[in-house]
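This is the structure I have questions about; it appears just below.
Missing here: one protein chain of the complex. Every other protein chain is in place.
Note that the chains take the letters A, B and C in the order they are written out, and that residue 1 is the start of every chain.
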Amino acid sequence: MMEISVNAQAIAYLVSAILFILALKGLTHPASAQRGNYLAMAGMVIAIVATLMGSEVRSYGFILAGVAVGGVIGTVIAMRIQMTAMPQLVAALHSFVGMAAVLVAIGTFLNKQADGLLNSVLMGELSAGIIIGAITFSGSVIAFGKLQGMISGRPVKFKGQHLLNALLAIATIGFAVHFALTESTVSLTIMTLLAFTLGFTLIIPIGGADMPVIVSMLNSYSGWAAAATGFTLQNNLLIIVGALVGFSGAILSLIMCRAMNRSIFNVVFGGFGTAGVEGDSAADDAMQKGVKSAAIEDAIYWMEDANKVIIIPGYGMAVAQAQHSMKELMEQLEARGVEVKFAIHPVAGRMPGHMNVLLAEADIPYENVVEMDEINPEFATADVALVVGANDVVNPAAKDDPTSPIYGMPVLDAGKAHHVFVIKRSMRPGYSGVENRLYYQDNTSLIFGDAKDVSEGMVNQLKGSAH
Amino acid sequence: MMEISVNAQAIAYLVSAILFILALKGLTHPASAQRGNYLAMAGMVIAIVATLMGSEVRSYGFILAGVAVGGVIGTVIAMRIQMTAMPQLVAALHSFVGMAAVLVAIGTFLNKQADGLLNSVLMGELSAGIIIGAITFSGSVIAFGKLQGMISGRPVKFKGQHLLNALLAIATIGFAVHFALTESTVSLTIMTLLAFTLGFTLIIPIGGADMPVIVSMLNSYSGWAAAATGFTLQNNLLIIVGALVGFSGAILSLIMCRAMNRSIFNVVFGGFGTAGVEGDSAADDAMQKGVKSAAIEDAIYWMEDANKVIIIPGYGMAVAQAQHSMKELMEQLEARGVEVKFAIHPVAGRMPGHMNVLLAEADIPYENVVEMDEINPEFATADVALVVGANDVVNPAAKDDPTSPIYGMPVLDAGKAHHVFVIKRSMRPGYSGVENRLYYQDNTSLIFGDAKDVSEGMVNQLKGSAH
Amino acid sequence: MPETLVALYIFVLSCFIGYWVIWGVTPSLHTPLIALTNAISGIVIVGALLVTGLEGVGTTAEIIGFFAVLLASINVFGGFLVTNRMLAMFNKKKK
Partner (left out) sequence: MPETLVALYIFVLSCFIGYWVIWGVTPSLHTPLIALTNAISGIVIVGALLVTGLEGVGTTAEIIGFFAVLLASINVFGGFLVTNRMLAMFNKKKK
């Protein structure tokens, strides 16, 4: 392979870093987003080619094998995955980055040791890379398990758990210091194992419902792990990119916490969203609690003659994959002269921007998709608010019940519409585990059933009825 | 003096750079702006102290003398200067930065030559520093002269001027290349002189009215000159700060050009704002042209019983220093239950944010100061629009006359108010030299006179009349 | 300036860029942002290549490097493709 000088490589890395920055800037607007992704791909190709062409890389066998196998696996996963499984996918991919960072650090250690190039600063940086990488790995594995339903979503709490974590963390750092000072492989090994353990024990106690925030936090960690690797390898590209990713994860966690009106501490140490009320027969339950249940026909009756219908999608729409039926419902109603809008709460669903992706998938035009602050004043003039598998994001307690755990979180004013119909399967609460008084309002009726089934039913009825 | 290591110095410089960045970030909001300025001061102190404590600085005599003299001059200027003279002050200060950059580059050349450390890359960087610095210097001197009225504001145009500039630029670069390759002091000298000349010939042809954009462009240059100095001295702090300043000037020029709906090319090569119609006797002129002129009493009559008065300050208010009378006028009217707002056009006055500074100086509360986009819909419901020394920013031709040179520039809809009163001294046009049809509208009356005199007259009348 | 200090400068400056570029992302693209940064964090592949490709590297290091390359590659390919799928959805609406 043609070889390039160290300087040429450094310039290639700089170009690559610029491309990554411009790529993220592309996400400022949907119109430039895809170009952004291509820029990032170009950046990655330049980085990889420049590395391979550098004088440091001499043997290509294992590299080609690794890229080939990894490339195929990655491609297959990316093509097969359903949009609704994005949180799990992201968690899984983070675990890979974390593990790769650990492996790179250990490999670097072995190489430098063989060449007698170790020193304390380097070993300190290596330890940082290994610890952050290992926590990212095992934490992400747990997050993946919880999101995928392979591990119970319940927070596994036990007494003295914070003490245990604190001791583990201190021990990890202790062995890291010992390693940095003495080059002891035993300490290195123990440190690595402790860091893996710490990832498990930190994340296991957190309820499944809080996983999205955790995934984003781990995203941030994976960035810092890459940056730490950059310090050990004195590779500025890794440092730049690591910082970008690190901030991305951190800021997104912050955004989620703010939108839920909680602190990141509360998420990591709180154990929330775990009430887990087991609903029995939906209708029975409803009767007991005094909510009105309605049939599809009732909703159609009010919607087909309405002037304005606002649809509020939530996590349930994602689970049921009902976005395409939403599109059809919108079209049917629009054909009858009804104005249809979708109201997006910033933390509806389980990832920031979750609903936007799903509605985009179903080809629903931008103009019909409105953010919370803009749509809230419109509910008062809407004939029908149709809540599709959303719960917390329309809970009025967030506004007027200071004792509620979600008090202070900004919500959609669905209850102000003339009629409110809620599609959900039971009386079970949503993510936060908090009861929703909206269901007991006079103008609210619940339509029990899976979001996709119910909305398809609506579409069929509308198609059947002449207009 | 205690000495610090190169590493400690590098860390101090990094801290200083961080402080400068945070300082600029502080200007995101008026509440954090002053803290921002203090952060920048701290950054500067750290940078200077770290430099003095470094091993490279050995003799302090000339340094102390320079700082003392410069400090006194700077302090006196800053305390004495009137807010309305800011554009001139900024131009003068830029010229100093430019000259300092030239001197630093020449001094560095002499030092490195004495130590036999010259090479082509370094001499190339030195040339860049000298050229940019010299253009900044002489350009700023001209800008200062035009703004201060010491040099005619008229564009000094002559045939072949662009050709001359192009030849000068090519010659400058030619001598720079020769210098970098041969270390010839003669080439260095000629290059420097040519660069100074180029600064003059580039800026002289530009009309005085376009100076604000030019000043901002020169601000940008002064940043790039600092960055070039950073390259020659391998000083990363200079590079970082230079880039920040460079972008600041460039973005502000861009903002001004956009708000005027012109391109930077048009400003640099256009020659605009120079119609220079010499008005004779104001009233005569007005009669001829068919505008209505009014007395102070007429305006008071409509304003004192109004529900809403919108005041539009412009360049004339700045010239007349009428901002304090505006405050009094506002208070008098508010005491009569009139709602008073100030409408700010983004390029009213002669610098971006010019009006905001003056109104802030006069202690007019934020809430009463409204930006263009927000206030425009309100004119239709205002009883009186009082235009105080503003002209182009209320010219309806920008909206509806595609042949006008200012067509496309967004303007304030003053003409939509029930009554429009305009305070100005004559029928002379404003900055752009374009006639203003607003003056001939049926609901418009002109009050001829200096903005301060007229507004003081209004205040006195209001104070006199019982309420 | 020693390499470690250079690294520190670059790290600090990159943190500022990270701060601004991420706050600039429009909320409706937050999910694609997660996917994209995930792909980008596959940049550790550069480290993996350096470990694996070193001349005269021991077999242990080589095998370790192989797995690092493999895992990072999954990330790079998977991340970019899934981002692309997602953004394609946003894009087709504009036509």
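In this text, a residue touches a chain if its C-beta (ideal position, glycine included) is under 8 Å from a C-beta of that chain, and two chains touch if they have at least 3 such contacts.
This structure is a prediction, so every number in the text was calculated from the model and none was measured.
Checked against the hidden chain, the listed residues B:229, B:391 or B:445 yield one contact partner: B:229. Contact between chain A and the unshown chain involves residues 6-7, 10-11, 14, 17-18, 21, 236, 240. The omitted chain makes contact with chain B at the following residues, 20-21, 23-25, 27-31, 33-34, 36-37, 40-41, 43-44, 47-48, 51-52, 56-60, 62-63, 65-67, 69-71, 73-75, 77-79, 81, 83, 86, 89-90, 93-94, 96-97, 99-101, 103-104, 106-108, 110-111, 114, 121, 215-216, 219, 222-223, 225-227, 229-231, 233-249, 251-252, 255, 344, 346, 351-354, 356-357, 360-361, 363-366, 369, 371. As for the chain not pictured, it touches chain C at residues 1, 3, 6, 9-10, 13-14, 16-17, 20-21, 24.
The definition used in the following text is that only the chains that are shown with their structure count from here on.
Shared contact partners of chain A and chain C are absent; no chain touches both. If you average the CA atoms of chain A and of chain C, the two centres end up 17 Å from each other. With centres set at the average Cα position, the gap from chain A to chain B is 46 Å. Shown for chain C are the residues that touch two or more other chains, of which there are none.
Shown for chain A are the residues that touch two or more other chains, of which there are none.
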